[in-house]
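Only one protein chain is missing; all other protein chains are in place.
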Amino acid sequence: MKSSVIVFPGSNCDRDIGVALEKMQFKNQMVWHKETKLPKSDLIVIPGGFSYGDYLRSGAIAGKSLIIEEVVKAANSGCLILGICNGFQILTETGLLEGTLLKNKNLKFINKDVYVKVFNNNTKFTNKYKKHQILKINIAHNEGNYFTDTKHLDKLKNENLIAFRYCDEIGNIDDKSNPNGSLESIAGIFNDNKNILGMMPHPERMVDEIISNNDGVNLFSSLFN
Amino acid sequence: MEISNQIIEKHGLKIDEYENIKKLLKREPNLLELGIFSAMWNEHCSYKSSRIHLKKLPTKGKHVIQGPGENAGVIDIGDDDAIVFKIESHNHPSYIEPYQGAATGVGGILRDVFTMGARPIALLNSIHFGAPDHPKTKSLLNGVVSGIGGYGNCIGIPTVAGETKFNETYNENILVNAMAVGHAKKNKIFYSKAKGVNKSVVYVGSKTGRDGIHGASMASAEFDENSEEKKPTVQVGDPFTEKLLMEACLELMRDNSIISIQDMGAAGLTSSSVEMASKGSLGIELELDKVPCREENMTPYEMMLSESQERMLIILEDGKEKAAKKIFDKWDLDFVVIGKTVNTNNLTLKFHNKVVGEIPIDALATKAPIYDRKWIRKKTKKEKIDLKKLRKITIEESLVKILSSPNHSNKSWVTNQYDQMVMCDTAQKSGSDAAIIRVHNKDKAIAVSVDSSANYCKSHPITGGKLIVCENWRNLITVGAKPIAITNCLNFGNPENEEVMGEFAECLEGIKEACEFLNYPVVSGNVSFYNGTNKKNIYPTPVIGGVGLINNFLKPINHILKKENSSLFLIGKTFGHLEQSCFLKENYQIFDGMPPEVNLLNEKNNGETLLKLIKNNLVLSSHDVSNGGLIVTLSEMAVLSEYGVKIKKPKILTNLFNYFFGEDQARYVVEIEKKNTSKAEKIMKDNDIYFENIGYTQKEIFEIEGELKISIKDLFKINNEWYNKY
Amino acid sequence: MKFSVTVTLKKDVLDPQGKVVLNTLINMGMNNLKNIRQGKHFEIEVDEKKQSEAEKKIDEMCKKLLVNLIIEDYTITKIS
Partner (left out) sequence: MKFSVTVTLKKDVLDPQGKVVLNTLINMGMNNLKNIRQGKHFEIEVDEKKQSEAEKKIDEMCKKLLVNLIIEDYTITKIS
């Protein structure tokens, strides 16, 4: 599998995702945002960080960069796209994913390990997980509070487009286990075709037992199925 | 313009210093030149009050590649790896504008580290606030923590350790110290010393604005009622630009274009250019018209003294300008040749084709004043505190009181605001004695910790100085790291006050003695004087930042209890020293007395023996015994674990309060699996250290036989309430 | 010519920031406070002779970058 990681000024999880992809046997390339052509790839990752300082709105300025037009083209032709954290924010700014990520409800940056439940394991990204499997995974963001209108929310639910929801250690989903105030505890969503996944938690941080755990591994290995 | 006494004073210079300037120049300075002198001669840049004392610190050792004197210290950690680190204060700016002050503090220390060719891999901070009920404390805490996080999170370097303390001595003068640690290749370290004549001097990074003009002098002035007036000098941090600057500099450093590089920190363009020239025994000529400016009509005075952030000065090899500019263009940063090195030994400033200032470099650097300020030794009263006369309390009451106090409450409210994991090499985050950062792509790691103890230093500065070095050393040992070297940030009051200067001199004596004995050299540091208001000086607060090395790193050791029914050993002898303890402070508001004594021999033996135990894979968890004594140490091991402890009543001390709350030094608690206890005991005996088997771990319950029994869930609650309610 | 642009969250969009600010102010003892919503403000200077041209340009900036039309509304005012 070939992957590309798009690097914006201010991206800072680009190296981390690069390391994880290579560890998971992807042939990975880093692509600078000023490029106008994407290398041929099966997977395009938009990494976490603070593209353009997250000034204006997180993800807004990166969403206007040249390379994004190529990403949109690739997405429309079915290429797999993964947006993590700032990458998720960028995907919503480009319109590839609907909804938006508001400030965390406590208005503070939050970095900690949280639990999420896999809601749809029948996709390219999640087929190696069990349905309702609970993952322990790191979050690190200022704006992870997912918001969308009721029409879209209904669609997310009805068409099984919610990838992950925040929960507690034993799987309860409630206000207490929701770290950032996200609507319905949503931690990650798919687009209609399920070839685009946006998620706030960082799977690339969970592929090394010495550092954390291996709960992110299956997200990458699923893609080989 | 006529230089009046008032102008001289406004520049923080004394009249006799001004006379000295005239002598060195052999004429009157103009205003620009006066401004430059004031920036270079103030405490922050010249170290005029501290230099003669700092000289005594041990700075060499087999691991030391670069000691104090450069932007940061450099140590050798084997193979071709080097670690570059330094700590710096940003106290005054953070009191005035906590968010921006703390943020730019982080930005500044990061530049010190990447200037040397290192990629920053970890940030630490030591923050001290006034009493929690002081009206300013809450917003200062909020601002500082979010400023530190805001900068580090955005630039993408994990903030992995630190300390957060409250004490009314900081009511009007908080402390914000930031430390950065970077990784470099041993043969690719960059220095600030200029070499060669007629080389291009290049300005890169952000544009120059009117920020922080005279920030360096502000950092060296006491606050008073009029400090409001000094407010416009606050700088705003731009972590996004710093990220670009860092990447661009590291990219440029891959080949051999750079002769010398220096960040523009305090006193901006002035100190960076003077420092480069002075180290290279050269002169430097700047054309100020070329300085990229953010505002219109900026004067040479403003340009030379601006403390706009995220800027660097680079001296390039001949013919490398074009390739270098391309890199900075890529990152959308200014890149302008603003001058050249010259053989005049002068700082020459041109503006609109006129020389507007000309000062011999040595007048600004080597000939800056040095003071042997008067100081007096601390007189200490040795009075014993009679426990029997105190109000009766139970062990449980006292434990609860300490664990729920602001200073001992769990700090996750703070640390959850910091990205601790970005870069994916943080093997041990905040919450343990030291953080562990793996060296990228290698099977070794470094451990880092910052420590201070103002109360100890106040009551007996020499002992206090020793104690903090020892505590820092212990914190690295407990995670299995061999302590290598330290950086230090010396936060003190007004050095013109003999008592303060005495505290300074004596703390340094203590630091020196401990560092020498433990073979723990000082490779970088920073001095911050004039912390205080209206003649009320803060407690002496030296902060030690230590770096240790873990070879063959497989898994982190921390202080969280791991197994049921494993043995608990207390290493080191307990005498029951309660003066200056949390026990007396939190329960009785007694602040008198001497700190615990330091026995460096035991310190070294105990520590090195624990390292042996860890190397032999015998240790499940370990924690040093510090504030709060044995019982607090044990609770900290239990609260984040599934296991509690069952502790026997001691045979050696009859008074349980002395035994459980005493703060004797050089002690550790280690958890050892039952089947390994005899092996461990043999090693401890062979190394002649004192140890006791104090009990074992058990499920869920924290227990001292016949005295106290409490569930660890309750302990956790007690320990986690304060910040969330504050 | 100088314009100000005010960007506010649409009415039915949750405003976590405004909410926290509101609660904080109430806790600080500000009574009779009914509601607060937080938005952004821009001061934009353009080199343009005709006001209508300038306004068109600013409107374009808003649509293309400054405003997230899904959740935000905006108004443009001439200052000078």
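Labels A, B and C are assigned to the chains in the order they are written; within every chain, residues are numbered from 1.
Here is the rule we go by: a contact is a pair of C-beta atoms (placed from the backbone, for glycine too) under 8 Å apart; a residue touches a chain by one contact, two chains touch by 3 or more.
This one's a predicted model, so the numbers in the text were calculated from it and none came from an experiment.
Asker: Looking beyond the chains shown, say which of C:N35, C:S52 or C:S80 touches the absent one.
Answerer: Checking the options C:N35, C:S52 or C:S80, the one contacting the hidden chain is C:N35.
Asker: From the listed residues B:A180, B:V201, B:V234 or B:I261, report the one that touches the chain absent from this view.
Answerer: Hidden-chain contact among the options goes to B:V234.
Asker: I'm checking contacts with the chain that's been left out. Which of A:K2, A:K23 or A:K64 qualifies?
Answerer: A:K64
Asker: Determine and list the chain B residues touching the chain excluded from the picture.
Answerer: Interface residues of chain B facing the absent chain: 96-97, 99-100, 206, 209-211, 231-232, 234-238, 240-241, 294-295, 308-309, 332.
Asker: So which bits of chain A touch the chain we can't see?
Answerer: 52-53, 55-56, 61, 64
Asker: By the contact definition given up top, give the residues of chain C that touch the hidden chain.
Answerer: That gives, for chain C, the contact residues 4, 6-8, 18, 21, 24-25, 28, 30, 32-48, 57, 60-61, 64-66.
Simple rule for what comes next: only the chains that are shown with their structure count from here on.
Asker: Roughly how far is chain A from chain B, centre to centre by C-alpha average, rounded to an integer in Å?
Answerer: About 36 Å separates the centre of chain A from that of chain B.
Asker: If I count partner chains per residue in chain C, which residues reach a count of at least 2?
Answerer: none
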